[in-house]
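As you look at this complex, bear in mind that one protein chain is not there, while each of the others sits in place.
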Amino acid sequence: MNIFLKSWYVQDILVAVLVLLIALIVLVMHKREYWCAAFRRVFKRKLAQISFGILCIYCLIALFDSVGFNQPLRDQQGNVQFNDTGKIMRDEIGMSLLDYVLTPLRESKEKTYSAPFATHQFTKETIMDADGNSYRDYPALKYPRRHLFGTDKVGNDIMYVAVKGIRTGMIIGGVTTLLVVPFAILFGVVGGYFGGWLDDIIQYIYTVLSSIPSVLLIVAFMIVFEPGLTQLCIIMGITSWTGLCRVLRGETMKLREMEYIQACEAMGISKSRIMFSHITPNLMHIVLITAVLGFSGRVLSEAVLSYIGIGVGADTISWGSMINDARMEMARNPVVWWKLFAAFVFMLGLVLPANLFGDALRDALDPRLRTE
Amino acid sequence: MNIICDEVKSKMLLLMLPIAVLFAGCSNDPYRPGEAAEQTFFSSFSTPPTKLDPSSSYYSHEGRIIDQIYEPLFTYHYLKRPYEIIPNTAVSLPVPVYYDKDGNILSEKDPAPDSVAKAVYTIELKKGIMYQNHPCFALNKDGNPKYANVKLKDIKKYNYPSEFEFQGTREVKAHDYALQMRRLADPRLASPILSIISQYISGLTELNKAYIDMLAAERERRKIAAGAYYNQERDEKNNPIRLDYFAPEFKGVEVLGDYQLKVTLKRKYPQIIYWMCMHFFAAVPQEAIDFYNQPAMSEKQFSLNRCPVGSGPYFLDKFKPHEVIILKRNPNYHADFYPTEGAPDDIEKGLLIDAGKRMPFIDKQVYRMEKEAIPGWNKFLQGYVDVSGIANDVFDQAIQISAGDGAMLSPKMQNQGIRLITGIDPTLWYTGFNMLDKVVGGYSVKNQKLRQAISIVMDYNEFLDIFLNGRGVLAQGPLPPGIFGYRTGEKGTNPYVDKWDARSKRHVRQSVEKARALMVEAGYPSGRDKDGQPLTLDYDHSAGMDPSFRSRFDWTRGRLDLIGIKLNDKGTDLSRFRQKRKQGNWQLSSGGWLADYPDPENFMFLFYGPNGKVETGGPNMVNYINPEYDKLFKQMESMANSEQRQKIIDEMMEIVQRDAPAIWQYYPVSYVLCHKWYKNVKPHAMTYNTMKYHKIDADMRVKSQKEWNKPIYWPIGVLVGLLLLGLLPVIIVNKE
Partner (left out) sequence: MFGYIIRRGLYGFPILLGVNLLLFLLFFYVNTPDDMAETFLGEKHITQEQIDNWKQEHGYALPRFINTAESFPGMITQTIFWQKSMSLFAFRFGKSDQDNSDIGTEVLRRMPYSLCITVPVFILSLMLNLFVAMIVAFYRATYIDTWVLVLCVIMMSISALFYIIYGQMVFAILLKLVPVSGFDSKAPYFFKFLMLPILMGVISSFGGGVRYYRTIFLEEINKDYIRTARAKGLGEGLVLFKHALKNAMLPILTNVVVMIPFLIMGGLLTENFFGIPGLGSYMIEAISRQDFAVLRSMVFLGAFLYVISLILVDISYTMVDPRIRLG
C-alpha cells in the first residue's frame, strides 16, 4: 500500500488528470457567456492580472518538473552507450525536464555554505599550503557570483532547491483540490437534492470527519501511513472535503426550491440530469472560489507539517523541509539566512498571488460580497 | 464623525499602555530573582526522561539523572585514564573464584574459559551508608510504615514524595542489592539488559519465567473474580499486583549477611564487574516498592519510574519531566572525598585543587526543558546555562582551529572566559553492508574488493569536515580509542582502505583511483555490471524526521557517484526499518555503537557470527560470519588485558578489515563548553555520576550574567512611533 502510494507514477497520473481537467474546464467556460463576462470582470483589475501571470509561471515550472525521462548513459568520452541489442541504455534514476533546463544551476555545486553572490565560501576550512602548514581561511568558490540565493550545507544551489519545491507546493495545492472537488460536488449535490436517509448518511460522514480538528486527523493519518507527498494530499483532501460539501449541500437545497428546477422536474427530466446539468453548473462559482482560496492554505500547512516531521518526507524537496533544514542555520553567527529567505520568497510568491486572485474571483463571481 | 475619532484614540492608548509597561524593566533572565546567586547548577534537557527505574532506564538522558541518585557497588575513577574501576559502596573489588564442572576450585588466576563451569564473586559492603530521606521509610510508633494503606485524600496535596510530611531513612543492606538484581527479571519492567546478563548470571532466565508465571496466575485469578468487565490495565492501576520477589529460588545472587553478597555466574565473564558499575546493580529498598505499590500512589503517578529512592549524592526533589527537574544534595550522603590523584596533566588543568575535600560541592541542580537547539545555545551564550555541547551549525562561531594549537575558542568566547573541553568518545559509527545480500555481501575476493572500493570512496574525513567540523577521527576498524586493543598512529592503519599521512599525522582514505581500480577487479568497471547496467544500491534508514539527514544522504550519493554507483533512498519508519533489518532485507544501512563498558569485547562482538541479527536477533547487524574471527573472539572474549590479548585483537582486526563488512566511518570527538564559573569538569564517557565532583562560583556567575545581558529598549520606541504614524492616514481621511 505504502509502496504504491510512494511511487512516482501515482503522482504523475494525478498531475496528468489535473492538467486535463483544467483544460476541460477552461474549454467549457470559454463557451459560456456568463463565465467569460465574469473573467473579464476579474481581469479588469491589474492586481488580478499580475497574480494570474505569476500563478501561470508557477504552474508551468511545476509542469516542466513533472515531465520526466531517463537520460541515456554516457561513457567517459561522453558517447551514448548501447547495449547488446542495440538499444540506448538509460539511467535508472529519472530526470525531469526542469532538471534538464536547470542543468547549469544543478551542477554548479560548491562544497558547503556560501552567501548569495559570494566569491568565497561562508565557512573557514583547513587549507594546507605548499610547505605543509595548515591554516584556516575561506576558500574560493568554484562558481563565484553565480548563486542567487547562495548554497546550502552540501553546496547545492538554493535557487535550484527552491525551484524544485514549486512542484511539491503545486501538487499539494492542486492535486488535493482535484481529490476534494468531485467528492464534495457528488455528495453535496446528492445529499442536498434527495434529502431523506441518503442526506442523513452523507451528513453523518462529514460531521464525523469535520468534528475531528483537522490538524489532529492529519497527524494521526500521517503517522500511520508514514510521511509522503501522496499521503499528504489524500489526508488534506479528506479534511478539507467536508467544508465545501456542507456549503454545496446548503446551496443545492436552496436551488431545489427554485422555479427552474421545479419546471425541469415537471418536464420529466431525469434526476441525475437535473443534478448534474442544471444544479451543478450553478454551484461552480462556489467551487472555484473555495478551490483557489483553499490552495494557499494547503501550501502553508505543508510547511508546518513538514516542520513537525509528518509532511512530505525526506526524499521530496519542499519549502517546508527547507524551513526545517534551516532552523539550525538561524543559530549561527553570522546567520545563514538565505535558505529560510528563499523558502520565504518562493512561498510568498505562490501564496500571495493565489490569495489575491482568489479575492478577485470572489468579488467577481459572488455578487453578495461585491464591495464596490 | 468626531465621536469615532476620540474612541479610536482612547482605545489605542489602552492597547499601548500595558505593552509599554510590560517591556519596561524586562530582561531575558529566565530565572527567578536571586536564583543564580545560589550554589545551583543550571542545565537543560531536550528529551523528557520517562524511565527512572534503575531496572529499565537505559538512555543517557535518563542516566544523567539517576546515576546521581542510585549508587552501584563499583564505579569508575573520575580522573584516571584509561578508565579504572574503584569500589563505591563495596569495600573492595571482588576476586572471582572459578570452579570447574566437578565443583573444584581452579587455582589459576586467568583460567581458560572452557574449563570454567561456575564463577563466584563475594562482595563485601561498606557499613553506615544511608538512603535519602523518603516517606517510605517513615515509621509509626509501633514500627510499621507510616504510609501503608494510605488513602488518596491524605496525599492529594503532595506533588512529589519529597513534600510528604513524614520522612525517614535507613541503612543500605545487602538484601537491597539482591532485591534489585531480582527485579531485573520482572517482566513488567522489561529490563533492557536482561537478555544479555541472563546469559551469564545463573538462574536469571528461570527467575524471569517464574515471575511471568506468577503474574499470569494472578491475572487469571483476578479475571475470573472480576468477570466479563475485567480490564487488565484499569485493574492494575487501581490494585497493582505485588510480586513477592523473593518467593522463587534464585541461586545467581545470595545474601550472606547484612553486608555480604554472593553472585554466581554460569561461566567465566570478567566483564560482569563493568555491569555492576551501572545503576542496574544499585540498591533498591523493599519499602519503596511497597510504598509505591498502593492505588493512591499510582493515582498520583508516584512510582519508581518517576520518583527514585537511592543513597547517592543527590536526591530528586522535583520531577516535572516536561518542564523542570530539580535535584538536591542528599543530607544523608556518606563520607565521600574528591580524589587526590589523577591523570598526569590534571594538576595543570586545576582539577586537583579540591583534592581530599568532602563532596558534593553543588547544593542543587536545575534542568529545564529545552526542545529546540537554538534557544538552548543562546541561553548558554547569555550565561543562563552553565554548560553546553556545540551544535554543528554554531561550531564556527565557537571554535577556531588554528595552526599548531589545534581547536581553540573564538576570541569572543575566550573573552567571556568559556572553556573548551574535548575528548574522544568510545563510540563507533559505521555503514554496514548486509553480508546476506547477493550484491554487497558474500565472502569471495570480488565481493571483498567491491566493499573495499566503496569504503575508500566514502571519505569520512570530508564528511567530518562538512558535517561535524572535523569533530571526529577517521575509523580504522571496530575498536575506538580509549579501549584496550586500539592501536594509534601508523600501526593502526587499515591497509585495505586507508593510509597514514605523516604530514598531518592522521589517517586518510586511499585515492579514488584506487577505488576505481578495485571496482574493475570486483567486476564493475566504472560502476557497470556485466550487462552494462550501472550498479544501483539501496540505502535503508529511518531518518524521516531528521532535518540533517537529506544533506548527508546527498553527500553519500555524490561520493558513490565517483565510482559510478547509484544510490536509492529507501527510507521507512522505524518499525518497518527494524523489520527489514530483522529479515536481512537491505543492502546499506548506518549503525552506531556506544560502549557499554570499556572492554574490546563490547565492540568486537558486533561482528561475531552467533550474534547475527537475522539468525539470533543479536547486535551483529551486518550478519557477518567468519569462522576464523569467531574462533579468535571466543579466545579473546574473557581474557584479562595482556600482550597476548592484544595480539589476538590485532589478528581479528586484520580479518575484519580485509572482509570490510562495514564502512568504518569515524569515532566522534565530543566538545563541551563550560563557563568560567563552572569548575572541576572532566568528561567521562562511562558514567554520569560526575556532578558530585563539580563546583560553581555563583558570585562570578551573577556578575557575568548582568554584564552580558543589557536589554535594548529603543527599537520598541521606534515601533510605537511607527504604529502612531500608521494612524496618520486615519486622521487625514477623517479631516477630508
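Points to keep in mind about this one:
We just call them A and B in the order they show up, numbering each chain from 1.
Just so it is clear, a contact is a pair of C-beta atoms (placed from the backbone, for glycine too) under 8 Å apart; a residue touches a chain by one contact, two chains touch by 3 or more.
Being a predicted model, the structure only gives us computed values, none of them experimental.
The chain that is not drawn here is touched, among residues B:K127, B:R221, B:R234 or B:K631, by B:R234. If you put the hidden chain back, the residue from B:R188, B:K349 or B:R487 that touches it is B:R188. Contact between chain A and the absent chain runs through residues 204-205, 207-209, 211-213, 215-217, 219-221, 223-225, 296, 300, 303-304, 307-310, 323, 327, 330, 335, 340, 344, 347-348, 351-352, 355-356, 359, 368-369, 371-372. As for the chain not pictured, it touches chain B at residues 1, 3-4, 7-8, 11, 15, 22-23, 26-32, 48, 50-51, 58, 187-188, 190, 192, 195-196, 212, 227-234, 237, 298, 301, 305-306, 320, 322-323, 368-372, 374-375, 378-379, 382, 384, 545, 573-575, 578-579, 582, 617-619, 709-713, 715-716, 729-730, 733.
Rule of thumb we're sticking to: only the chains that are shown with their structure count from here on.
Between chain A and chain B the centroid-to-centroid distance comes to 41 Å (mean Cα coordinates, whole Å). Interface of chain B with chain A (complex): residues 372-374, 377-378, 391-394, 396-397, 400-403, 465-467, 470, 503-504, 526, 531-534, 536, 543-551, 553-555, 558, 566, 568-569, 571-573, 576. Chain A meets chain B in the complex at residues 73, 75-76, 81, 83, 89, 91-93, 109, 111-112, 123-126, 128, 132-136, 152-154, 156, 226-227, 309, 313-315, 321, 324-325, 327-333, 336.
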